[in-house]
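Below is one structure, written out as structure tokens, with a few remarks after it.
Every protein chain but one is kept in place in this view of the complex.
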Amino acid sequence: MSGHSIVTPGPTMRARSKVALRDNELQAAISNLDRRLFTARAVADTDADTKARAAAIRRETLSDLDGWLDQLQVALERVGATVHRAATPAGARRIIVDIARREQATSVIKSKSMATEEIDCNDALEAAGLTVLETDLGEYIVQLAGERPSHIVTPTIHKTLPRITELLSVEAGAPLPEDRELLTQFARQRLREQMLRADMGITGANFACADTGTLALVTNEGNLDYCVTVPRVQVALVPVEKVIPRFADLATFLPLLTRSATGQAISNYVTLLTGPRRPGEIDGPDVLHVVLLDHNRRSLVGTPYEEMLACIRCGACLNVCPVYRSVSGHAYDSVYPGPMGKVLTPLLNAGTQGRDLPFASTLCGACTEACPVEIPLADLLVRLRADLRDHGAPNLGTRAGEHTPHPRTVPGDGHPWAAATAPLPDRPVRARSLKRRGFALWARVWASPYGYRMSTRGARLGARLIPRRARWHGRRIPAPAATSFLEQRRREQQGSSR
Amino acid sequence: MPTVGLFVTCLGDQVRPDTVANAERLLVRAGCTVEVPLIQTCCGQPAITAGEPEAAARLARHWVETFEPFDAVVTPSGSCASTVRHWYARLLEPLGAGWLPRVDALASRTFELTQYLVDELGFTDLQLAPAGLRVTVHDACHGLRNLGIRDQPRALATAAGVELVEMSEPETCCGFGGSFSASYPEIATHLADDKLAMAAATDADCVVACDTACLLHLEARRAVTGVGPEPVHIADLLASGIDPSREANEGAL
Partner (left out) sequence: MIETLAATVERTGTTLLGPMPLPTAGPAIAARTDGAVAIPIGDPLVDDSGLLDALGSRALLPDAPDWRAQISHATAGVTGSLLAAADTGSVAVAAGPGRPRALPLIPPHHWCLVDVATIEPTFADAFVRVAATPDALPSDLIWISGPSRTGDLEMVTTVGIHGPLAVTFVLIER
């Protein structure tokens, strides 16, 4: 079963937003997110030192991402993990399916991992004849619905309790009561049977420590721990920006992540994995495969978009975003919704997907304020708007005179990534678009006081023709003043100088 | 006392000149010498948010040349002031190294109205008539997040004798977002409804903000639904408490 359908279908974000706003059930469901709004604000207000430290560690990592990844690989191999590097989602899928085949796995259990959504992992495994079960309750529910998750931390925010009850009842083959305890008990039993039989576990990772080769994973449910205890094979899909320099850095990142994500001082389970099972251990995977995923991330290093790689996937920006809170995640029709998704989606896809997303923002800056690692999300959205107009894609070069803090690492032959780096598509500069020319003209006219005066006088005359009764999308159009302030002041000054 | 250049903003100039006039009155009441350079036009914010930095830079250049002569630049718009402070340096960098110090210096002496009155002048000597008006504040986003404007309008309103009541989410965006309200109008209207409902729940006589754009957006929706208190600019609220006879004696306007 693969999950790609969304509850707010439509060809554009605008169209999907309209569906979302008219869906009363969806609106009721997402209003539950309101309490996370105050969680995010609390972190923004109180954790300034931790935020600064986390941001500094992130920048340290990005100053030599390839170097840290090399160290991570050495550490992982030293503790007995097998490391693979995947430049693209297709490459990652191939690697994972190959592992499943070689290990003769038939049933896969997964913990929640946005990276596995990004590469469409489940489809590929099912096509190869494996059964795939999502074990996180929220992911399990959306898997049953055939839908994609709508939030990077709380996958079912778009679902009301009655709907969830319906889904689980279908799975149970009998009507279940609309009671959280009982539904949880059902899911526990149902998933437990399957989890105990699985032979391959697929996880993501929240962080990967370059010194010890430790993978850090946080959950509240304990499903992840089943995935790394029962099956004999574990695959961890680790996007390259998860690497942190030192195990000790987890003390900074873990509480920041959990507080930003759910308001918890620490999540119920923090699982620190250092290699597969060791001699004498009777559970845990025999083999641990770590797949490092690039997917255009490394190409952002040394560019103004590098900041986006600091993201720790806490979801705080989603929780405070007025747009997200109005329409919920499916309206973005992207693996990553919300403000971080509006930036990341066009970046990962080199502008081929999500081109309208950066424009679906009021630029209120709540995301920037909430971000625990100080990513200037609103500024990145503005930059993307300019690039998508100029180039139709993020511009990974630099404009003249711009400061680039970190040198781009260009892999030479023989470097582990050299064969794996995917080139970005070539895009011509779209200098002649109508909007571009319109703005250029407007700026030329308004940079001149005379042009400003004449054009606004004309516009105000024209605006008088709009009847006061006229409505535009439920709003009355404001009437301009009869005389502008500057005109009035000019007249007064001319009057007094006679 | 410093000579303040009043930046009227294109919205203020064209749609709410009374608000601009009230902003000027407040500054004069606070003891400033206020000049209004007639060659001013627009800060260029719409071009920045549209992703047209070259067009924005053109307007920014004219803005800098217009306002450089003044000791301080004050504007009754948090978003316009924050455009200057947050964006101008990088916008004008391509013009050459000589511009950066000019822009930085000018940006650091550019203020939103309440920010200038409270933080720079320490001025809160106001008396509203009628006193005891019930007021709730909407924190316009760019002023709040780029300039830290939150306490200043509240300090002024309280000093003037209003009863301040907080809505449940004063910091949540009203939904205008400039071009956003044109390209995603359904969401923009939805957010206006949320904000007006929050304001209505406080039973306030008016909802006050430091940005004409937010107020026009809320008023546009309120005119159709009838929900929520009257949106009023902080300058209009406070200026209603200035004694006109004192003004006449001081020779203002």
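The first chain written gets the first letter, and so on, giving A and B; residue counts start at 1 in each chain.
Rule of thumb we're sticking to: contacts are C-beta pairs under 8 Å (C-beta built on N, C-alpha and C of every residue); 3 or more make two chains touch, one makes a residue touch a chain.
Predicted, not measured: the structure shown is a model, and the values here were computed from it.
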Among shown chains, those touching the left-out chain | A
Candidate in contact with the missing chain, chosen from A:Glu221, A:Glu374, A:Asp387 or A:Glu487 = A:Glu221
Out of A:Ala251, A:Ala459 or A:Ala479, which touches the unshown chain?
-> A:Ala251
Residue of A:Ser169, A:Thr229 or A:Gln488 touching the missing chain in the full complex = A:Thr229
Would you indicate which residue among A:Leu183, A:Met200 or A:Ile312 is in contact with the undisplayed chain?
-> A:Leu183
Any idea which of A:Ala48, A:Ile266, A:Met454 or A:Ala479 touches the chain not displayed?
-> A:Ile266
By the contact definition given up top, give the residues of chain A that touch the hidden chain.
-> 29, 32-33, 35-36, 135-138, 141, 154-157, 159-161, 164, 180-181, 183-185, 187-188, 191-192, 195-196, 211-212, 214, 220-223, 225-226, 228-230, 246-248, 250-251, 254-255, 262, 265-284
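Criterion: only the chains that are shown with their structure count from here on.
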Note which residues of chain B are touching chain A in the complex, please.
-> 8, 10, 12-18, 20-21, 36, 38-42, 44, 47-56, 58-59, 61-62, 93-94, 141-142, 145-146, 169, 171-173, 175-180, 183-192, 216-217, 219-221, 223-225
Where on chain A is chain B touching in the complex?
-> 13-14, 17-18, 21, 37, 41, 322-323, 326-327, 359-366, 368-369, 382, 384-389, 399-402, 435-436, 439-440, 442-444, 446-449, 452, 456, 459-460, 471-481, 483-486, 488-490, 493
